[in-house]
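In this view, the complex is presented without one of its protein chains, the others remaining in place.
For chain A:
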Amino acid sequence: MSRYFTRLKKRRVYSWIGGPSFIDRKLKHMFYEGLCIKTDGNTNTGCIRPGHYILIEGDEDRSYVAKLLKLYDDGTGTRSSKHAEVQWFVRFHEVPQNKRKRLGRDPHPNEVFLYEIPNCDSDIDAETIITTVQVQHLEENSPFPAAQSQENSLYVKLSWDGKSFSPVNLDLLLQSGGKPVLPASSHTDSLPKPDLDVSRGLAVDSPSRPTRSARQQHSSTSKYSQSKELSDRQPSNVISTPTARKKLQLSNSVKPPGSKLTRDDVLAELLDEDRAVSSLEAEVTRRRALASKPSSSPSKKPRDLCISLSPIRGGQITQDHQLANGTQIGPRLQPEELVKRTLKRESRAESTEGETPSKRKDSIKIDAPLDILIEDGGEVGGPVVAVTPRSRRKSAQVSSARIQQQLNYLNRKQSTDFDVDDDEEDVFLPTKKDLKSSSEEESESVTGRRGSRSAVPRTPRSSRKAPSRTPAKTPNKTPRRTPSKTPVPRTPRTPRHATPSIPSRTQPTRKPGNVLEEARARLHVSSVPESLPCREQEFQDIFNFVESKVMDGTGGCMYISGVPGTGKTATVHEVIRCLHHAAEQDELPSFCFIEINGMKMTAPHQAYVQILQMLTGQKATAEHAAALLEKRFSTPAPKRETTVLLVDELDLLWTRKQNVMYNLFDWPTRRQAKLVVLAIANTMDLPERIMINRVASRLGLTRMSFQPYSYKQLQQIITSRLNRVRAFEDDALQLVSRKVAALSGDARRCLDICRRATEICEFSSQRSGSGLVAMSHVMEALDEMFSSPYITAIRCASVQEQIFLKAVIAEFRRLGLEEATFQQVFRQHLALCRVEGLSPVCMSEGLTTCLRLGACRLLLLESSHRDLHLRVRLNVSQDDVLYALKEG
């Protein structure tokens, strides 16, 4: 999607145009005809009037689109007293994720939808208006103009009412604005020109010029050999490159990954978009653009063209950039500005109106062979005068096509994955020779089309191009472009694009074969039950809480506690499922649900990263993500839907300063955030125990505690899960649930025992043949899970190990302590060996025995380097040891 560079640190100054045209006395609103936007450090201003389509500051660097209906001042005289009433448009990415598929087709990148949700806040602060934008209405089934490079014009075909897409009611659209919506091209003219500056944040500006001239010098000397330079360059000339960059992105985004875009494709596409004669070659178009000026004032022709060429020749700037620059800055050229300029390169491709003075000035610099150019210009001359406003765009297309070509080529060269067409390679090899051939080819095609053309006029161009494509530039450009653009799995960064997945299985899963298997499948914790029995009250509370917040569009926090396995997370998920269902039925505004889990992140600060990624799909570092989220939740966005955030295992988000928790609970309190936070943890008094006051206070007092299940509830849970599959005897079920309820009330445990019991039953029924899980099976399962393994372990130990345990007890009794050194125990051990009639063991063996008992934790030992003085304790009660040894 196109990004508007609204975040430039240019302050805009807003002022009303003229006096109030109409005053609402009741509300003390004064309505105005227009709004004047002046950018800092810039003389020119932009005017916005009702009926214009505007861009409004949004979050995440994306701007909102709307149509301006009214402008008024609420008369308070404060800074934010300027208001505007708008009709919103939404971009596709603003449509809720789950409803996007209702469009039924891929959205056009520049497509917007009329936003027809009635209760949306349409009153905005006028000072958030960035600029105007072109919005064109298209018939529902007419194709989009395929223009990719025209990023500042948007198309509207359908409207979005929160449920479905429907064709735009054109009348409505017309009514709502002051001026009729002008389809297509005439629209461009209706836009006041200065606005474009503002729209791109392109201040006309001194900054742009130094950058460029600096660059020229660079290029002539170092040929951009260092990538650092390039990276310097990119951000530094926001002023001049945004369009170029955007165009690249756009054309790139359409290109399916891996598919190659031939040059002709690009050109054709670009030309189509422009609604120019699609069969025209780019060169021709460009030619016309150049020629358009001469036609208006023939005497200026040669100079004019030369102006466009001279800087390139002198400074060897890349043609791509220059062209891009030219196109952008072009429309801004007003006579009065032009006078002030020193560098007039841009004037080349522009509207004919009033450029005379500037061209004169510039012509001083000309040192190019004029004759050829004159010939060129003279030849093409006539036809295109009327097309002027468009022609600048064409030249832009040509340039972007070039960039595209080059990128394509470079990408292709880098990644061997792409198979390269031979002829294409010929065309795009960045050596001088090939450049010539490419220009020849171009000229040939031109000749083919136009007939009257000769290849001669091309020559200056090719010579011009050559430096711009010198190999020195090649490595320069690639590292920056390739990683972000091509999903080629070679570079180290690509794993970011990897999709997480597990290979699919070779054999299909078996269907449960008998009742017991069926029961086992149903009893697995993972199988989602139809309902959650025994948590009705909690369900209702949470449901009401979230529902009310979603309804009101407000925020809030809720803290949910309970021991593990009491259904906290499951209940919340169930609530969300129901709410989603309700939202689908349109009983509720739609909302988005995200879930984070303290255990599923490596550090508390990763919470920001995960939230951001789930909200917007962006990846960022923790600090950056925190900043972005902060911004998102503190800026007003009337169309934003409520976010429900589930924070599981809250206690793990604890940090020393508790920043993460603080933020999580602070955001919901913001008016614009529309954030509902459900926090889950095990301990009931977590807020009091670990949170500092300001965090606990923000968490609020909406608490809920999940009690451990009682045996009746557990029984009900199992029964509801089994759902009439009869696999258990009633007594058996009761035994399980009573046992678990007495121990922990953990439903997971209960289900595990039941599953195990079915297994035991299955195993035994292979011999005996009874189908139901009986008491005995459950008992066996319980024994397996809850009996302590120590006694069996002692019984299975070797004789020496048993004697050593006896020796430990004997020594304890002698000392009257529960601790002894190995030396002491070993003496007892030797004595016992003699009593038992065994040959005494040596010290090394005794120590080995002792350590072996320590490894399985029958004994608790110090680290073994203390040797004889190692302290020994029992990890089992003495009675257990004696009991185990007596029986054995």
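As a convention for this text, a residue touches a chain if its C-beta (ideal position, glycine included) is under 8 Å from a C-beta of that chain, and two chains touch if they have at least 3 such contacts; residues count from 1.
Here is the rule we use: contacts and distances are computed from a predicted model.
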item: Complex member absent from the view - protein name from UniProt, among "Kv channel-interacting protein 4", "Cytochrome c oxidase subunit 6C", "glutathione transferase" or "Origin recognition complex subunit 4"; value: "Origin recognition complex subunit 4"
item: Omitted-chain contact residue, chosen from A:C36, A:L103, A:A521 or A:V725; value: A:A521
item: Touching residue (missing chain; options A:M551, A:V799 or A:V835); value: A:V799
item: Touch criterion as defined above, residue of A:E57, A:E538, A:D746 or A:E811 at the omitted chain; value: A:D746
item: On chain A, residues whose C-beta touches the chain left out of the figure; value: 489, 492-496, 498-510, 512, 517, 520-521, 524-528, 563-565, 599-603, 606, 609-610, 649, 652, 682, 744, 746, 748-749, 752-753, 755-756, 759, 784-785, 789-790, 792-793, 795-801, 823, 826-827, 830, 838-839, 841-845, 848-849, 852, 855-858, 866-869, 875
